[in-house]
Structure formats: structure tokens, C-alpha cells
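For this depiction, one protein chain was excluded, whereas all remaining protein chains were kept in their positions.
Labels for the chains are A and B, by order of writing; each one numbers its residues from 1.
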Amino acid sequence: MILVGERINGMFRDIRRAIRDKDPGPVQHWAKRQEEAGADYLDVNVGPAAEDPVEAMKWLVQVVQEVTEVPLCLDSTNYDAIEAGLRLCKKAAIINSVPADRPKIERVFPMAKEYGAKVIGLTMDRKGIPKDAEARTALAMEIVAAADEFGFPIEDLFIDPLVLPVNVAQDHGPEVLETIRQVKNLASPPPKTIIGLSNVSQKAVHRSLVDRTFVAMAMAAGLDAAILNLDDDALLDTIATARILLNQDVYADSYLKVFRSRRR
Amino acid sequence: MGLTGLEIYKQLPKKNCGECGPPTCLAFAMQLASGKATLDACPYISQEAREALQSAAAPPIRLVTLGAGDHVLEIGDETVLFRHDKTFYHPAGIFIEVGDDLDEAAMDERLRAIGELEFERVGQQYRVDGVALRATSGDADRFLRLAQKAAAAVPWNFVIVCQDPALAEPVVRLLASRRPLLYAATDDNWEKMVQLAEEHQIPLGVCGRDLDHLAELVTKITQRGYRELVIDPGSRETSQVLADLTQIRRLAIKKKFRPFGYPTIAFTSEPDATTEIIQAQVYVGKYASLVVLRQAWRRSEILPLLTWRTNVFTDPQKPIQVEPRVYEVGDVRDDSPVYVTTNFSLTYFSVEAEVEASKIPGYIVVVNTEGTSVLTAYAAGKFTPEAVAEALQRSGIADRVKHREVIIPGHVAVMSGKLQELSGWKVIVGPREAAGIPAFVRSRYAA
Partner (left out) sequence: MAVERIMERYTSRVREVTLGATAEQGGTRSHTITVGGDSTLPFLHFEGEVPHRPVLALEVNDVPPAWHQLLLEHYRDVLDDPGAWAAKAVRQFGADLVCLRLVGADPDGENRSPEECAQVVRRVLEAVKVPLIVIGCGDADKDNEVMPAVAEAGAGENLLLGIATQENYKTLTAACMVHKHNIIAQSPIDINICKQLNILISEMNMPLDRIVIDPTLGALGYGIEYTYSIMERIRLGALGGDSMLAMPVIVNVGYEAWRAKEANVPESEFPRWGDQPTRAVLWEAMTGAHGLQAGAHIVILRNPDALRLLRRHIEQLMVPNRA
């Protein structure tokens, strides 16, 4: 399971302020902390309030890379900001994200190839996010076919079936899980799947419980990666256990300890 | 094997006319992938695309057969790189090469020896798969003479190693009914070789200079329509053969790369028999479908290789079992000791080997524990006093010995009392490990 740390995001007040004041402190704190918690990638998002997203992205990428070598997941709807970030990345990054929308596809895949980046494709188009799994999968298929058309390796494509908050869109849950399953039949080798996990528990009580229950279910459906809260130990223990139950790691009585200390 | 949406979509006309039902080719491809539509619904699909889709749906490695009648050898059709991922299905065929430059007596002697390379060990039958006839002398009569002798002496299968179609032709004709492998098509001869193989409907070896060249040659041959192929990357050094066979297997299985979707053949290169056997074991495990030996042919050399083949092609999911009954080891008498053990074959055969090593003949009563070892079976309630008592009763061992003493594995000493009560036999606790049997039984029974 590929773990992407969600915390460096302008939606969080401390990061928003740090960007505004050019104060590397909070950004570097979360970079280190998520690395220690076992992040394989760090999501980097300037947030909706950034005045100059391109400059903000460049600054974030630089200050994060000063303290860690963990590769980055550049999260923006502004592709100029992403490109500016890619130019600075020392390791192959992930572009987060592209919907099933032709002009955006045509912008993202050539850029991804140029910088050797991976790509997250969203199962949505201009009309928005469809509800049922078939329609989500059909949008995923459009992105897969487009990736193939651009000669982009399908293994480097992550499909995000778009998790919605359970308190307002309860009926989407099973559709997301089914989409994760179906995406595996789109190509061989199949694209990977990723979710923004914390979305599922937005404004819910028992956030951690909702997150970890859903991640276990999604992993059973074949999930490969998640953007998540690495500060949640119970969540990480659940992922470690799900990996064991799915025969992805070799069981040992002390498996939890090993998983927790894997970055030692 | 189902095709993915992308594989199908690539073959569709991309007109997006919607005549098939769904609005776009992409949507139609997904319906096909999930089995909700058939290809016929699209009126514009080309014959070529149809064929491409059919071949894409074929298994990643083609199943090819040599031989006929009772001696059919199936090779290929593997689906994994590691046996623990599922299993290896078709044991590598092992052939021993004989050249036509041997003198008559040596030829007869060698062929006779090969024709007898059958073994029995641990209750299983092993044998080599046949002989590879090599045209070494360049003399057509000699080669045919070798083939005639081989046909008479060896009841199994044949590989015809000869790259000259004219020289090979009479031998192919002679052996055609036994479906030999004709080895090999190369750059220079492939058209004639394909013709010869096709005419006699026999499998054809294809030998490249390297992987790239092999892919090219195979593509030319399959475009001609012939697919009964066995492929050889042409390398002969252990390390490179391992690399090439690994790439062939990976590309066939992980990428479904069609030119490598065939069984493989490997030739050894070591100059003496013992090092050759060790070289060959690499290929048997990774990933040759046929292995041709050129030095080894003696029984003591061949047995270890055949044993390895049996081991590595054993299905890891399936416990191997022996039949639950009484077994006699050595010249038993009515006062010989009686052992009980489980029907897991490894357990049984280690007990058998040690009883034999003790030089004191004995009976072994095997309890059906569904192929589990003593401790596992005990823990799972399959090796209980009740089960042992019943096995003793059913086996009829009471009619074969005059005493009533039974030796149980030391690990299950706790069942002694209950077993004694249920069976009426005096229970003797033996050693925990089979290796302790000779010392144990000698101290107890040696007169």
C-alpha cells in the first residue's frame, strides 16, 4: 500500500499561514513528521486561498525538499503550478490530478511523460461525479485509453474513484468500492487505484473509525494507495493488519511493531 | 482468460457510431470485457481485429504436445513465475542426446541404456522422456540408421536435432507417427523447416541468436500460420540461459508477449556428466519446458535430476499422501515391530527410510490424516487414539504378527493410555523424530 501524507495542504490553517508568511517551519515540521510515520509520498497543495499558486507551489516544493527526500504528489487544478513544481522535484513525482476531460488530458499526459511523473486520474468529467460504479469505471476507461494513446505506462496511472463524505453521500460508498474492483479489469497490467481517504469522514463523528473501516474495505477491493492522515496510529495499524490479512506482508507475531518501525 | 477493456478497445474501429448499442466504441469494449455483449454486435469489425482478439484470449503460453498414444508429453501452458503463486503444471521433458557419429556398438549400448531409464523411488515412478537424435556426421544414412535404432530401443519421445532439412526429412518421415520435435528452424532454413513440420504435423523448434532475433523469427513463422513451436534463445552458458528463460517467461506471462508464448528448450553445455546435471537443474526449475542432456545418461546421474523435477513440479497446494494401509519394510516376520505414522508422504517416507536403515524389518501402519504430518494431524484431531485404533483394526495387521505391540511417534506419547485401552495393543512410545528409529529399534529389538 502506497501511503501519501495529506497534511501539507493550504486547507489547513497552519499551512495556509505558512504559505502567506513564507514561514517554512510548519511545512517542514509536517514533512518530517509524515516521513517518520512512513509516508511514501507527500501530497503538496497550496490551497484555494493562495494568491499566486505558481509561486506558492514552487516555494512549497523547495522547502519540503530541504528536509526530506520523500517524493512529492503535486496537488493542484492549476497545471502551470504543477509544471513549475515538477521542474523543481528531485524525484519522480505524482501529478494530482486529471479528470476525464479532453483538454486537461491533453495538457497532463505529455507533461507527465516529459517529467517522468505518475498521474492520478479522477472518475469525473465536466458534468461532475457520477454515482454508480459503471459510470465511474467508464470515465476511468476513458483516462486509461487516453494514457495508452499518449504512450503513458498504465502501471504509472492511479485511478481515483472519488470518495465522498459518508454523512452526505452515503450511497456513494459501495459504488467507490465496486469501482476499485472494476478498474483492475480495464487493462493488463492494470492501472493502480488511489483514494483521498479523509474525505469519507468529513464532518462525521468517529472520524478515525470511519477512515480505518473504509480503508480496510477498500484494500480488500484491491486499493493500491491512499492519501491519508499519517498522524492516526490506529489507522496505520489497521492498514498493517489488512496487509497481513490480504497476504501482502508475511505474518509474524510482532508484525505491528515491524510495520510501525519500518522507517527506522 | 478474459480480455481487458483496453485490449478490446484497441481493436475496435473507433467510429463511435453507436450501432452496437452503447454510444461509443469504448463503452462497447467495456461491455465486451465484462461479458455483457458479443463482438458480432459491431458490424464494422475487421477480420484481422477478430483474429487478434481471439489470439489475445489464448493462454499466455501455448500447450504443445510431443508423442502419440501412450507416450504423449505435454509442455508449456504455464501461468506463473513462482511455484508458490499457484503451481508449475507441466514437468520439464528430459531428453538425452545421442549423435550419429557413435559406432554401432556404442550407439546400441547407449540407446538401450536410455530406453531403460525408469526409476522407482518413494513409491513414485520416474523416467526420462526420450532421446534427442543429433545429426553430427552429416551422413544421411548414418542419421537414419540412428533413428531406426532409437525407434526400436526407446519407447518414448524424440527430438530430431538437425538443421539441414534434407538430412532431417527421412528421419522425420520415419518417426512422424510418434510426433517428434524437429529442432530447429533458424534464419537460414526456417521456410523449409516449417514446411517439413507442417507436412508431418509435428512440433518445430525455433532457435534464435538472442531474444530479439528469436522474437523476429517466431513472428515470421507464425505469420506463415504455424504455431506448434518450441523456442530456444540460442544461449548456452548457464548464467545467460537463466536470464533468457526468465525474460521469456516474464514477457509471456506478464506482458502476454505473443512471440514468447511457447514452451522453451534448453541444451546443456557442461563437458562432464556431473556438472551437466547441476547445470540442468537450473533449467528444470527456471524455466525450460524441455532439457537436452549431452553427457549424462547413467542411472546415478539421471535419478537426482528426475527427483528434482518431481519436487519442483509438485503442486504446493496439494499435500502429497500415501495410501493408508500396512507397508512392509524388508523381510518381515510375525515378530517384526509394528510402527504407526501418518499418510503425509514426507512423514511416511522418512519413517520408511529409517526403518530400512535400522536393518530390522518392520511393518508400518499408515493412518489417514489427510496428508498432514504427525504434529499437525494431532493438533487438528486427525491423529487421535480413536483414529489409530481404527487404522490398526482395519489394516489387518493383527493377522500378520503374533505380538500385540505398536510403536507410536514420540510426539504423541500422550495418547498411549487411551490407545492401549481402545485397541488392546501395548503401546510403545518411539522416538520423536524418524532419525531416532534405528537406535531405538536396535536397542529394543535386536536379538
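Please note the rule applied: contacts are C-beta pairs under 8 Å (C-beta built on N, C-alpha and C of every residue); 3 or more make two chains touch, one makes a residue touch a chain.
The structure presented is a predicted model; accordingly, all values stated were derived computationally and were not measured.
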Touch criterion as defined above, residue of B:Leu63, B:Leu303 or B:Ile428 at the omitted chain: B:Leu303
Residue touching the undisplayed chain, where the options are B:Gln31, B:Ser336, B:Ser350 or B:Ser395: B:Ser350
Identified contact with the non-displayed chain, of B:Glu19, B:Glu51, B:Glu199 or B:Glu237: B:Glu237
Residue ranges of chain B at the interface with the undisplayed chain: 82-84, 118-122, 211-213, 215-216, 219, 237-240, 242-244, 246-247, 250-251, 254-255, 257, 259-260, 274-275, 277-279, 281-282, 285-286, 298-305, 307-308, 310-312, 314, 316, 346, 349-350, 353, 356-357, 435
Missing-chain contacts mapped onto chain A: 249-255, 257-258, 262
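In this section, only the chains that are shown with their structure count from here on.
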Residue numbers on chain A that touch chain B, as the complex places them: 137-138, 141-142, 144-145, 148, 154, 185-190
Complex interface listing, chain B residues touching chain A: 2, 4-7, 9-10, 26-27, 29-30, 33-34, 254, 256
